[in-house]
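Following: one structure in structure tokens, then a few remarks.
Apart from one protein chain that is not included, each protein chain of the complex appears where it belongs.
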Amino acid sequence: MHEKLIFEHAAPGRSADAQYPRVPVEATVPTSLLRATPPLLPEVSELQAVRHYTRLSQLNFSIDTHFYPLGSCTMKYNPKACNQYAMLPELLGRHPLAPESTGQGVLQILFELQEMLKEVTGMRGVSLTPMAGAQGEFAGVAMIRAYHRARNDLARTEIIVPDAAHGTNPATATMCGCTVREIPTQSNGDIDLEALKGVVGPHTAGIMLTNPSTIGVFERRIREVAEIVHGAGGLLYYDGANLNAILGKVRPGDMGFDVIHMNLHKTFSTPHGGGGPGSGAVGVSERLLPFLPVPIVGRDGERFRWLDQQDLPQTIGRLSNFMGNTGVLLRAYVYMRMLGRDGMQRVSEFATLNANYLMARLQAAGFEVAYPERRASHEFIVTLRREAREWETNAMDFAKRLLDYGFHAPTTYFPLLVPECLLIEPTETEPKEELDAFVDAMIAIRKEAETEPAKLQGAPWTLPVRRLDDVRAAKQLDLTWKPATA
Amino acid sequence: MHEKLIFEHAAPGRSADAQYPRVPVEATVPTSLLRATPPLLPEVSELQAVRHYTRLSQLNFSIDTHFYPLGSCTMKYNPKACNQYAMLPELLGRHPLAPESTGQGVLQILFELQEMLKEVTGMRGVSLTPMAGAQGEFAGVAMIRAYHRARNDLARTEIIVPDAAHGTNPATATMCGCTVREIPTQSNGDIDLEALKGVVGPHTAGIMLTNPSTIGVFERRIREVAEIVHGAGGLLYYDGANLNAILGKVRPGDMGFDVIHMNLHKTFSTPHGGGGPGSGAVGVSERLLPFLPVPIVGRDGERFRWLDQQDLPQTIGRLSNFMGNTGVLLRAYVYMRMLGRDGMQRVSEFATLNANYLMARLQAAGFEVAYPERRASHEFIVTLRREAREWETNAMDFAKRLLDYGFHAPTTYFPLLVPECLLIEPTETEPKEELDAFVDAMIAIRKEAETEPAKLQGAPWTLPVRRLDDVRAAKQLDLTWKPATA
Amino acid sequence: MPFIPHTDADVRAMLDVIGAPDIDALFEEIPAALRAPGLPGIPPAMTEMEIGRCMAEFAARDGRPLNFIGAGAYEHHIPAAVWAIVSRGEFYSAYTPYQAEASQGTLQLLYEYQTMMASLTALEISNASLYDGASGLAEACLMAVRANRKSKSLRILLPLALNPTYRDVAQAIAGNQNLVFEQLPFDAKGGQTVVSALDQYKGKDVTAVVIQQPNFFGTLEDVDAITNWAHANGALMIGVVNPTSLAVLKPPGEWGARGADIACGDGQPLGVPLSSGGPYFGFMATRAEHVRQMPGRIIGRTVDLDGKPGFALTLQAREQHIRRSKATSNICTNQGLLVTAATIYMSLLGPRGLARVAATSMQRTQQLVDALTRIPGVRLAFDTPRFHEAVLLLDRPVKPVLEALAHRGIVGGVDVSGRYPQLGHALLVCATETRTVNDIETYARALAETLRSSAAAA
Partner (left out) sequence: MPFIPHTDADVRAMLDVIGAPDIDALFEEIPAALRAPGLPGIPPAMTEMEIGRCMAEFAARDGRPLNFIGAGAYEHHIPAAVWAIVSRGEFYSAYTPYQAEASQGTLQLLYEYQTMMASLTALEISNASLYDGASGLAEACLMAVRANRKSKSLRILLPLALNPTYRDVAQAIAGNQNLVFEQLPFDAKGGQTVVSALDQYKGKDVTAVVIQQPNFFGTLEDVDAITNWAHANGALMIGVVNPTSLAVLKPPGEWGARGADIACGDGQPLGVPLSSGGPYFGFMATRAEHVRQMPGRIIGRTVDLDGKPGFALTLQAREQHIRRSKATSNICTNQGLLVTAATIYMSLLGPRGLARVAATSMQRTQQLVDALTRIPGVRLAFDTPRFHEAVLLLDRPVKPVLEALAHRGIVGGVDVSGRYPQLGHALLVCATETRTVNDIETYARALAETLRSSAAAA
């Protein structure tokens, strides 16, 4: 189904009149400040807009319609209750700067959320303001810097990052004015401790780690890592993107981390929204408490109130105009309350069960797994290097062909250190049947790769478009529609 | 896309636990009253249910996704506001039997709706309780009967119905214990007055008419019809299914009708919901006021209250357990307030413009229109008898092929008196471009009918299923799924 | 022009094609004398913002009192997923699936619904909905007349313990076809229909016997005995049932030796909000032998040209659009969207969830009865097994008590003494799984205070 652009549905003078004030009013400003020509917004009727965007929506794969095992992204079911209860009219209508006396309900929710996240991470303080994982990383590294600065330890500007790290880690280090030191991953998936020892020193601000790492295994010597880094005067940052794997099983605080961000849109299942919003709440150990980004919800007896710069004079400051993605936080809160203490543990148990089962089945089916001697965490890596070598195919072809089979593709070509890889994260909310169907599809596709590789190379065949030309997209930039100049 | 049955997603013991009380409780009733085996409800997770029904929804055509010119059904845009504001938590949560003091808001809405419907129809009283058009018809004919009975005019048990009438009209007459006298339609689309004169008499309870009729033309001699029927002692029933065509242009009360039902789900755009709910509010002239179905909202000064059997001792009674489809009424109310007095007139103007334009274009393209010398009302009939004669095709083939072109089919084979007909109702909310695209599709299909009729006979080709075997459906009844007996 | 997409240029171009000078000309066939001078009585248009504000104000005026009424409409928890999916345009804005190939979503869902309802009632066939429970009973009575070919009397026995509005509606609808409804009394102590009252009809022509389980008072009837009596006496058995209760109670298909013939009721408890009385939906199930007498839409599974399974409306020959004056009913538009909600609801609850909702509701009602009957001046009318409703007897008129409770934000039940004067000051109460122990205490406290202060005032 091809759907025209909204602009192509427009006609001059057409509009959805019910949506704006009936009476025309002049904008009373000096002409020099006035707009000369109206903006190119579409002139369509309400039905046209509704039909257009409803049809567009149907062109998407999503959790609600498809298995979506996108590794590192935790595409689990987003309970509808979270959306419904976060969208109660009172909650939606509240202005962020309204007096605290008119917001005790929402403040209590946020306070309780802070407390629950402390418990889950084993940290001492939490700030909810970062608006996604990467901003949480920013807050974390900025706190590490502020810590060293506060101790007048100004030379510490290096951030150590394993080669398997997500791109946001090094990018964040740079945004915080640090330089990045990369260390290799061993063939067994663990960090190379010798290499780590080699890079730490008086310039070390800290290390950023995910555990389990982006290659889907748990770093067993995490205490040694902590000792080495702490011993050298650095701090440990925990990238919480993979918290789903260990919820209730092991806490970052107990592993020795000083700061963590959590992707609430992953572990706590707030919707991914076609790219966001997320939330990157941060938690810290005792020593970083003074530096947390503001505002934070505090409690005075029965009243809740915002803690601000005045309350935390050493804060790294504000990261958003108000207090972050409140609506996302409300959803995470509802989700956490529905899980409860037992449900949270089940999350990691069944996410891990699903990943290990899927890994075992794919292995049994002859696929090469990147770290076969390791337990999978909540995700694992299949490398298609053999398939790529033997037949005219690659991981991207497999990914595109999976779409034809009705599955969203796993993450492709990440982490960068495993060739032709698929990073597969089934999540705990998928039933065994779905995993089995995925294995069947993978087997069928490999058979096609062998016998009719064109089926893969040309894939997808059954979607609204066939394979798109990315190179052309980047070379012949077409980033906005322009009306035909008739 | 094939989607399994929900039962095929189930596994014993699986469930959406967040949805029911956590603590098991015994049902404390004598065993003789207890259920022995659990019912066959699916055992699925919340994600499975959400995914299944989301995917199922995508298999539908609907106004929100497709042009849907289903004649006689007024498939116009259903404004989202109507849904949102009818679903405010307070409105959804209110028990129908809660004291009137706790329902003044909703009672005021219903009262105002009654008043607006009186104005629109030119009638003296309105009851909102009938739950669809057909129940409105029932209420209307029952009132006609009650009227005659009250006058001790017991012989009047015949209802006159034109041959073009919708099936609900004769079916309703029967349900009211009346017998049906059918009268023919003239070739110009008007009622045969001589035939009418021939059937009226002392047995005549009344006549049921749609005006404009189901053949899409306005009965010009409606005053004569009224005189004949009234003269014979009968009453006039107005089937308001086509009210969209004349809103604000001519009022049934002014034409001489004694009773009308309105399909609020047509003219007042409440959603059709895949088959309902609707609302068949009825309006009556002075003489039928005492017989209106209860309850009705009355007003005592500033308070609103339910009028019941006690207030209307001659009422035909109650037609539903409470007061009809309140939620539908709320939606109609919001819609009417958004239209306002001018907007209502525009409804009929543009519905009529669209129908006449589409008719003119199809005629110009060589299609045969059933009543070419008449103005179309908000709908019109194309007969494909020529196409059916000349090529191996028929109206059903055209309808099915239209689906491939992305249009819902018009109503087929109704009214029964026009062979191979399509009853086409574009409604006022469709833009000219959509009508033009429909004409293009009709032309393309006719070309196919001539050159490759198999394209039509095998249609649809692009939908989730190809043409379904209706005969088999009726012969080899398969009305419920049965688990495989393994 | 809200909701109208026509530009001035469009209008001109379209009129040109039509060959009409202006839009008004399109109405020229309407006799001038009849033309309306506009609609001066209709208020001017509001924007969406304005009506939204207005609706929010109406809603705020009504508030959200704590509800203890059942009486045919029950406040159950509705999973958020239900209406999130029901509100999708593809379900919401489609119509009756006349074009089966373009409506497989709705059709498959309805087929699943039929399966669930058939199983819930333990009967073989379900239709795809009627308007509501009360009108559904009227349809069931009319159907019984058609199905019971041996009976000529049109006599239907209705228990006095049947929801009185159901009786009213059955009378209003089926009365026009001369059905005769006669009443079966209930036992003053137990609140159950008196089985021995059937004896007077022995040997008489009875078309059908109706029983409601649980009955209007919430009391459980001796359905086995009554069903057996009906069948022994050539009558069809019609059960009016609460679908939630069927998760724990014996289903109509298993009543007595042969099972009821028709089950009907209101589907509202299955995911449909109270919403001041509707839209709800009526359900109906029956034995396979009666399928051609059943009113309403029925969906069947069939195959397409490629032999692939698919779904379509079937047995349309029973319906008004084909059979016209000889149809099984005049119903056309039904309550499809509510059935959509119910199907998703039942899928989410499953057999275990629905049973737990039923059992918890029973327990809550018992707790409510216990708490309220501890108050001086309040006692229980019938101490027999019940589902999730009970009749309480007060020592004074009910209405002022309910008004006083309403002022405290409590909707405390229904005054049924008007319909059942023989009971005295009778109050019908209900608590479902949505009422907490706290809620029940709140009610009990408020009632105790109300009775105390009105006693003091008197």
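A few points about this structure:
Order as written gives the chain letters A, B and C; numbering starts at 1 within each chain.
Just so we're on the same page, contacts are C-beta pairs under 8 Å (C-beta built on N, C-alpha and C of every residue); 3 or more make two chains touch, one makes a residue touch a chain.
Please read all numbers here as calculations on a predicted model, not as lab measurements.
When the whole complex is considered, the residue among A:106, A:160, A:228 or A:445 that touches the unshown chain is A:106.
Mapped onto subunit B, contacts with the missing chain fall at residues 11-14, 16-22, 44-48, 50, 54, 79-81, 83-85, 89. Within the entire complex, the positions of subunit C that touch the omitted partner chain are 47-49, 52-53, 56, 60, 64, 77, 79-80, 84, 87-89, 433-434, 436.
By definition in this document, only the chains that are shown with their structure count from here on.
Note on chain placement: the centre of subunit B and the centre of subunit C lie 20 Å apart, centres being C-alpha means.
Taking each chain's centre as the mean of its C-alpha atoms, subunit A lies 47 Å from subunit B. Contact with two or more other chains is made by residues 11, 14, 18, 45-48, 50, 54, 79-81, 89 of subunit A.
In subunit C, 1-6, 10, 45, 47-48, 56, 79, 81, 84, 89-90 are the positions where the chain touches two or more neighbouring chains simultaneously.
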